[in-house]
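After the structure tokens below, expect a handful of questions from me.
The complex is shown incomplete by one protein chain, all other protein chains being positioned as in the whole.
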Amino acid sequence: MTFLQQIINGIVLGHAYALVAIGWTLLLGVARLVNFGHGQMYMLGAFVSWWAVTKAGVPYGLALPMAMVIGGLFGLVMQRIMLKATFEQNLVSIMIMTLGFGYVLNGGAAMVFGSTGQILETALSTREITLGELWLTWQDAAIVVAAIAVFVSLKWILDASRVGRLVRMVAEDPKLAMLAGINVRWVYYGVFAFEGAAVAFAGGMVAPRTPILTSMGFDEVIMTFVVVVLGGIGSVKGSYVAGVALGLFTALFGALVSPAYTTAAAFLVLIAVLVLRPGGMSAGSAAGVH
Amino acid sequence: MKSKSLQLFVLPVLAIAAFVAPMLLGGGGVVYSAAVLIAIFAVMAYGLDIVVSDLGEVSLAHTVFFAAGSYATALLSTRAGVSSAWLTLAASIAVALACAGLIGLVTLRLREFVFSLVTYAVAVVAMTLAANWAFLGGSDGLRGIPMLDLSLPGLTLTARNDRELWPFAFATLVIVIYLVARFRRSALGAAAIMTHLNPRLATMSGIDPARVRLQVFLFSAPISAVAGWLYAYQRAYVSADVLENYFLILMLTAVVLVGRRQLLGPVAATALVLVQEKFFSFGGNVDKIVLGAVLIAILAFFPEGLAGLARPLARLRHSRREPIQALTHTLEN
Partner (left out) sequence: MSAPVLELKGLQVSYAGNRALDLAGLAVAPGEVVGVVGANGAGKSTLVNAVAGWSRGAPRVAGPITLDGERVDAWPTHQRVRAGLVLVPEGRVAFGRMTVEDNLSAAFAAPPAPGRRVYSRDEIYELFPRLEERRLHLGAQLSGGERQMLGIGRALMMGPRVLLLDEPSIGLAPKMVSQVLETLRALARTGLAILLVEQNVRAAIEVVDRLLLLERGRKVLEGPAREVGDDPRIAEAYLGAAA
């Protein structure tokens, strides 16, 4: 494959990573919650989309919102169960509970959807755009467009809308936000529902690229984590840039060195950054969203 | 907290009862197999226990330490012809220490959740390596691990099957429980609790929280590795599936189910889970859902664990004991 083709792959992959990470970084930035079930929620979004299209005959355009609704609902359920721990900022309990949720999703999805790999074919994924010797599928292009749309809207909402202001207040100081008359509980619910819906959307959009398995999701968490470390916690712009950069790195590494160890390579990049420039990851740093 | 004399009497009785239990329950292969697995997984869980309950952090790398023990044992015994289990034990501990040291140093001054995420990533990467790297046997794994041989000159100590393995597994469990109890009474154990509950107070008492975290982490890793060491001999083959999430969820449940910092909590919880799995199973995926749901339910609704249900909630009474004892008393209640 030519170098330019790899660049295109990298850009598509990068936008996918950014899209997967956006819900997670918002959750972390606003509610200071680490969701280890994120990868499994991504898997759920992918499988609900697949099931809707291939088993229930639902058009892809409807399957995506379906997956988002289910993802959002799951996020709400998670937050409801973890509400006490969220308010107490009991991060140990929260992390372990989200792991439990991921595990339940894993078992549940295997039970409902089976353990074999599945392929989600959409009208977009089977048609290609060719630019001379370079090509990408319409699905790939859709991923890029969707990611950009999501990021731009989110940034606008956070910076310029009333809701965004409330969210930023809760992100900076939830107690003070209560004194401003904000129902912080609802904001936490909202952010968790957003995480669920966003990651489900990402799952449904990115699923057509590769076969999907109910055991997948772990690599996605690592990629998300790398995006957040590189881009900065709660930074919308940072997540976008870091995601695309990571995508380019992964594509090139996979092509030039080894496709099986791309996650491991990303992990080493992560470690390098944590050791050399801890930044917002050091003990005592504040959270927030921007 | 039981009084000293009660402890001296009850614990040995419990130990003897536990040791003869498999025999009393019929002595069949299935019973011994379950007993050995309970012992092995409980040991694995104790490694995680001191990090979660005492230090108050979530390590997701103990499956890697467990696997390190298994793989070190498998590699040395099948590829290098090492027949003495003492040597494979030493190797397991060494590899675990090396891994823990690396992880610990990288995350030394980072936030706790970053530590957890790094351990999660290490586990995922380890799984990739175990499944793809030919050196580790790739997807086929390593087979043909010989029987456990802890023989010393003049004394034959081998185990060819689960029944013969039981005394060794049991002994390991007892030793580990003893070590955990000693740790909790030691200066490091007290420092860990302080760092957990009140880092500022700890620093003012001359404790370096980062160093304590590293030391406790380093102490915990070999414990899980020893479990892996035994597991390799028990199963006679090792593959990437020793890194599956199942072990992680099992360990976490074992640590929180009965209650934090309960000495016999992990082994009791492990026994409960494994008994359900072996004798009252509803199928693999349903078991997964049940186990995950139990873990969530305990933390969401019974944070004190099952033991907390039996105890009246008399938290944080005005205590005349010394600060450290008051803190540990609080934790135990």
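Order as written gives the chain letters A and B; numbering starts at 1 within each chain.
As a working rule, contacts are C-beta pairs under 8 Å (C-beta built on N, C-alpha and C of every residue); 3 or more make two chains touch, one makes a residue touch a chain.
As the structure is a computational prediction, the values presented were derived from the model and not from experiment.
The chain that is not drawn here is touched, among residues A:Leu4, A:Val112, A:Val152 or A:Leu176, by A:Leu176.
When the omitted chain is restored, the residue from A:Ala31, A:Val150 or A:Leu166 that touches it is A:Leu166.
Interface residues of subunit A with the unshown chain, by the touch rule above, are 162, 165-166, 168-169, 172-173, 175-184, 288, 290.
As a convention for this text, only the chains that are shown with their structure count from here on.
Computed from the mean C-alpha positions, the centre of subunit A lies at a distance of 32 Å from the centre of subunit B.
Put simply, subunit B touches subunit A in their complex at residues 52, 56-58, 60, 106-107, 109-114, 116-118, 120-122, 124-125, 127-129, 132, 245, 248-249, 252, 256, 284-289, 291-293, 295-296, 299-300, 303.
On subunit A, the positions that touch subunit B within their shared complex are 34, 36, 81-82, 84-85, 91-93, 95-97, 99-104, 106-108, 110-111, 218-219, 221-222, 225, 229, 260-261, 263-264, 267, 270-271, 274-275, 278, 281-285.
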